[in-house]
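As you look at this complex, bear in mind that one protein chain is not there, while each of the others sits in place.
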Amino acid sequence: MTNRIVNHPVLGELTNQTSVTFTFDGQTYEGFEGDTIASALLANGIRQLRVHEGTGAPRAIYCNIGHCFECRVTVNDTQIVRACMTPIQQQMVIESGKMQPAPFKASPEEWPRTYAEFEKMNEHHKEGVPHG
Amino acid sequence: MVDVVIIGAGPAGLSAAIACRESNLDVLVIDEFPKPGGRLLGQLHQEPNGEWWNGIEETKALLAKAEKLNTMIQCEVSCHHLEKIEAGYKVHTNRGLFETKNVLLATGAAETAAPIPGWTLPGVMSIGAAQVMTNVHRVRVGKKGIVVGVNVLSAAIARELQLAGVELHSMALPVSNPVTKDHAHPGKVMEGLVRIAHLAPSAFLRFGSKFAKVDWVRNLAVKFYPKGGVKMWGMPIHIRKAIVQINGADQVESVTMCDITPEGEVIRGSEKTIAVDFVCIAGGLYPLTELASVIGCPFQYVEELGGHVPIHNEQMETPLEGLYVAGNITGIESAKVARAQGTLAGYSIAKQNDKIQQAMKEVKSIREAATIQFHPEIAAGRSKVEKAFHEYIVS
Partner (left out) sequence: MDQTIICRCEEVSLEDIQQTASRYNCSAREVKLRTRAGMGYCGGRTCRPAVDAVLEAVTGERAGHDIPLKVQPPVRPVSLSVLGGESR
């Protein structure tokens, strides 16, 4: 937890913290009891919490108080959990938000108009798969 | 069925709960955040008399009073809908339904975005986000950053970051676009700076605070603003430079800064790249009113108060029976005002007529003595809402 502010001239020293172990995308990290998922991850230098479902653009906390939903992650198989509002817990399994197929976002020209076109596109995709 | 559900455990909600419990009402306070205190938790600044305003300690004091009165406070409870029923209201939450005779909306404020290119990159956050990370969670938001947006809130929080040992390159304006417009206009920003000048131990700004109330002096100050910025606590504040772009592949790596004219237009060829790993965006605050809207409370748009506010009277009652408001949902002001408004709302809910008058006076005197003012015409804004309330009741 390299980003922890241990000493503070007014708020004092951070002492007697209880450590909490959790995983994020399969990696094990430690946070402090009282941390949110977002603060525990940031304390470990982890910023990116998800990618935009449609564009794949990386995203992290923005408002940090539950308004913007930019920090939504999957926690113990529950989706759309706000990392900034959820206390970290021992053995929590957290997954970042992934890109999702979003056909409604594609432009109409990219859609196959006939079954033959669909087949052709399918063939095209197969060619791209490396042979094992 | 309880007597009152208070939505929001910030300074307004907690004070209201205390006033209601003193009057023996059945109270339930709910809040989304894991800890009570709301935005008060993150606050930390030095008053002109040298004393520290420490939000964590202020919250502790409120909680101690609330606990002594056996107040029920539930955190991690999100309200997503509010419904009118015969006997009062149904409060829909992630932890089930609560039925109550009265509701107090103390939901506070949300931050206004100041969108600039690259602001969705990891490492870019609202200024309030950085405040909570720093003072509440005690986590450094980055190694070196820049604050985009110069106003009362961002200056106070920039100072808090400094105190925690987080390095800031400077504060500068956002590039001008239809959203950032006033925040990107050096003249308008200067007007705001004059209001926070007393916070700064800087000769230039003290000069500003005395004389910059006169238009032509202020215009001169904008025109001849020092290239190196004016330093506040050793950190340059630029009002003639704007951040036009935040750069980085997967997270913030740098920002592009440009010189701007006194009107906020970018001067071509002045681009400079500044290496930072975080950016705080400060576009100000607006009242968070969605639950008032859902329940059908009428609104008034009042610029002085930060935007749309639910119509209410001097005693924090809305035109809907049993629906009350307190704190920043009624207009953007300091936590001290929110706290006093909460006490007032609590007495209103408990119908403690003798105490209401005193509490109303208290709100007014705290407002007048406020060291941090978000808008110079708060009192005028307040009168507009009260007038709207009385007109609404008559019609």
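Going in written order, the chains are labelled A and B, and every chain counts its residues from 1.
The working rule: a residue touches a chain if its C-beta (ideal position, glycine included) is under 8 Å from a C-beta of that chain, and two chains touch if they have at least 3 such contacts.
Bear in mind the structure is a predicted one, so any value in this text is a computation, not a measurement.
Of the candidate positions B:Lys35, B:Lys65, B:His92 or B:Lys231, contact with the hidden chain is made by B:His92. Only one residue from B:Lys60, B:His80 or B:Lys387 touches the chain missing from this view: B:His80.
Interface with the hidden chain, as seen from subunit B, comprises residues 78-82, 90, 92, 94, 96-99, 110, 112-113, 115-117, 119-120, 177-179, 181, 286, 288-291, 293-294, 298-301, 307-308, 388.
Where subunit A meets the omitted chain, the residues involved are 52, 54-55, 57, 59, 62-63, 67-70, 72, 80.
Basically, only the chains that are shown with their structure count from here on.
Inter-chain spacing, taken between the CA centroids of subunit A and subunit B, is 28 Å.
Subunit B makes touch with subunit A in their complex at residues 32-35, 39, 44, 52, 54, 56, 76, 78, 110-111, 120-126, 128-130, 132-135, 137-141, 163-166, 250-251, 288. Of all residues in subunit A, those touching subunit B in their complex are 3-11, 14, 34-36, 39, 42-43, 47-49, 52, 57-67, 84-87.
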